[in-house]
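Remarks on the structure that follows.
Missing here: one protein chain of the complex. Every other protein chain is in place.
Chain naming follows the written order as A and B, and within any one chain the residues start at number 1.
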Amino acid sequence: MASTQNMTLNLKIWRQKNNSSEGKLVDYRVENVSPDMSFLEMIDVLNNQLVMKGEEPIAFDHDCREGICGMCSMMIDGKAHGGYKNTTTCQVHMRLYKDGDTIVIEPFRASAFPIVKDLAVDRSAIDKVMQAGGYVTANTGNAPDANAILIPKPIADEAMDAAACIGCGACVASCPNGSGMLFMGAKVSQLALLPQGAVESPKRALNMVHTHDTLGFGNCTNHAECEATCPKGISIEHIARMNREYLKAAFTYHEKKRSEGAG
Amino acid sequence: MSFNLDPKIPAGPLSEKWDKHKFEMKRVNPANKRKYTVIVVGTGLAGGSAAATLAELGYNVLSFCIQDTPRRAHSIAAQGGINAAKNYPNDGDSVKNLFYDTIKGGDYRAREANVYRLAQVSNNIIDQMVSQGVPFAREYGGYLDNRSFGGAQVSRTFYARGQTGQQLLLGAYSGMMKMVAKGKIKQFSRREMMDLVVVNGKARGIIVRNLITGELERYAADAVLLCTGGYGNVFYLSTNAKASNASAAWRCYKRGAGFANPCFTQIHPTCIPVHGDYQSKLTLMSESLRNDGRVWVPKKKDETRKPADIPEDERDYYLERIYPSFGNLAPRDVSSRQAKFRCDEGLGVGPTRQAVYLDFRDAIKRDGKEAIAGRYGNLFEMYERITADNPYETPMMIYPAVHYTMGGLWVDYNLQSTIPGLHVLGEANFSDHGANRLGASALMQGLADGYFVAPYTIGNYLASNPMEKVTTEDKAFKDAEEAVKLQTSKLLGIKGKRTATDFHKALGHYMWDYVGMSRNEAGLKKAIDGIRKLKEEFWSDVNVPGDTSNFNIELHTAARVADFLELGELMALDALERNESCGGHFREEYQTPDNEARRDDEHFTHAAVWEYTGANSSPVRHKEELVFENVKLATRSYK
Partner (left out) sequence: MVTNAVNHYCRSSIGRKHLVAITGLLLCGFLVGHVSGNFLLLVGPDAFNLYAHKLVSLGALLYVIEAGLTGIFLLHLYLAIRLNLENKKSAGKYQVKKWTGRGVTIMSASMPYTGLVLLVFIILHLKNLKFGSYYPTTVDGIQMRDLYRTTMEYFRSPLNVTWYVVAMIAAALHTSHGFASAFQSLGLNHPKYYKSVKYLSYLYGILVGGGFAFISVWAYMKGV
């Protein structure tokens, strides 16, 4: 705990009107920051000052403010979500900073994440990867009894580790290559572990990886910076499992074109 | 104008109503489904599951959400679990038990037939979610695990660590993504619904704001599903997400949808207490913590010792004392109220004295730290991140906070509002939880509505009603868009001295102080007066910078606050008119000698449904009488 007294902070925040305009870091000063404030509440205070001066507030993404929706982003001093272990920006509290600190705040950047305005970016590429196979084809009404297929506890737990992904994109933003392997690997791995998802695992691995590659994400070179910044602590073991699934699928998955014919 | 509040409950015995209704409903044949377009607003559990299911059936779905992707809807934040009547633990659970607990939990202010159906489909939900790859907690044998939640004496809650809502939502979202890929769902993100378009008495479209470009867009369809969640943010501080708002539902109310029981608000007992006026939201600590945590306050007023130094006989485990049979798992309304009573008596703890202890000392002693960490590790970490206190060593401090709204747009058995074609699902409707919702039932209701109810009843609606051709060039669309534009330019033109958030906080104070956990006539009148004045000030003194040409977050906020101000007044009015205490609605005038809620079944066994009659006239209160044929109304007791 660095501070228990109210602080004054110097902020350098990225301002950019929209995706087609140039942006720059702008200096701000915020006074009376309580150590119990969350990082976003500190930005709220700044925005309140800006609005009162008739200036446009800083646009930033946020929603649940309890670390689960994945909406908040921000590179704080060059680290995604501030770089604290298992923590999203909304859960970073100001007691981690000292009076007089200068904090640089930039948006999540990657060529797959164009800037919308200021600190808000467009992460729809994540949805597009999910559309390529991040699901089990189980239409409503198909399901057998929930206990009909047994799943060993360690497997279910491991699937849950992967499923914890909140889709925030910190992995992409912090990756030296702008790669989307961790969030994609988490989904491929989760569904490959579970018998319900394993059925279409090969096709999923192929389609998701190929879609990922077309969206401007980079290639993985195993730095593991994604794992280090992931607010849900998702392990690169899940990338490994995806690599395995992909290898298997690339050489064995085969779907012959057939005419189904009318009955 | 008068409302048709026929609930359209099918005849026959309770347990056969839904099957009978499914048989009798009209269906749209597969080839014709693709000729219909359905708008789904919101992508939480209700909206996401409905959009996916309708698209699977063959309808063209237009789906809208306020966040940058459907996966962020606030259902994601639900922690503890989802109920179902599977009876896997063999503790005697059944559909009838779940039905009964929910009716009783709701203090006999919900519709029997709806609740029974909810209990019936609860099991299908678990099956469906498992088949979609939701990694629910399991036993070593591979079977699903259950835990207990408040207001029930069986273990019927399925869970995925402390992230059940997230896992279920991602399940529904994955179903949506599958159908987006197939072209059956068109997904529109970062859109906010600004108005409902009604053509010839039927809901036929919506006006939305594209939050990024600032432009207004029109969308036409054959039916509109509103799945926009609750309005807890009217209190400013709540456990809801920052973007959760009442505007979509409120604009529908103004277009003729009845608003039922607006005063029924759930105050959740276990949240992290407020610590400063800069605070932007409250964080819930899952109810599941009460499985192992013991709630207590010191017996001595203004206690200054550390909790660990207070001996056993100087602690008051008040829930265990007052409700020996349910103990720490007493329902939410009851637990919240008791926490408030203790703090009002001066027994509160912490710097603000507005908190009680939730203590894991005994559970850690009994089961070991590791076992407790296994159950609640992520919640403990979250608590420590926010408060810098370690719950393994010192008890958590908790206080009630606004969490859920049982009230919402009135719907019949088919989930249709008073506007034909406008169906309302999930927390946005009023239907299943009466005056108090039990833990782990919100997820159940959202998914029941979206997966297993609306997909059938929408078919029935479309097959039973001729659909005239409607395009977005029709006058109704133009008029609706003009109205939104007018309001927007008005907001931007005021250029006053206070921010929209400042007004929102002021509204929140009125709501929490007078329309919160405990209400009385004088306070409610004061609130109504105060909110009216605040509304006037808002429209003359709010400051909204910028314009409509881009991502203007202050404008979005201001438009939502404008609606909250009106809704807040209606909530106070509804609370004032309901001269009884029931569930989360506690009127101080109506209590038993031992401070329990006293219902007035003779006069208030009904849902109050409010009709909008214009900006300058008072809304009209209608009633849907609740008929209990299967459950005997009794005093709700958890003692």
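In the analysis below, a contact is a pair of C-beta atoms (placed from the backbone, for glycine too) under 8 Å apart; a residue touches a chain by one contact, two chains touch by 3 or more.
Here the structure is a predicted model, which is why all the values come from computation and not from measurement.
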item: Chains on display which the left-out chain touches in the complete complex; value: A
item: From A:Met7, A:Ala59, A:Met75 or A:Ile126, residue that would touch the chain that is not displayed; value: A:Met75
item: Candidate in contact with the missing chain, chosen from A:Thr88, A:Thr140 or A:Thr229; value: A:Thr229
item: Given A:Leu9, A:Leu40, A:Val92 or A:Val209, the one touching the chain that is not displayed; value: A:Val209
item: Touching residues (missing chain, whole complex) on subunit A; value: 14, 25, 75, 77-79, 83, 85, 104, 106, 108-113, 173-179, 181, 209-210, 212-213, 216-229, 235-237, 239-247, 250-251, 254
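Keep this in mind: only the chains that are shown with their structure count from here on.
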item: Separation of mean Cα positions, subunit B and subunit A [Å, integer]; value: 27
item: Complex interface listing, subunit A residues touching subunit B; value: 1, 17-18, 34, 36-38, 40-41, 44-45, 48, 51-52, 54-57, 59, 61-71, 86-87, 91, 93, 95, 116-117, 120, 122-124, 126-127, 130-132, 134-147, 149-153, 156-157, 159-160, 163-164, 166-167, 190-191, 194, 196-197
item: Subunit A contact footprint on subunit B (complex, rising order); value: 49, 52-53, 56, 67-72, 74, 76-77, 86, 88, 123-124, 126-144, 160-161, 163, 165-167, 170, 173-175, 177-178, 180-181, 187, 189, 212, 239, 241-243, 275-276, 278-281, 283-284, 381-382, 385-386, 388, 451-452, 455, 495, 497, 499, 501-502, 543, 545-546, 550-554
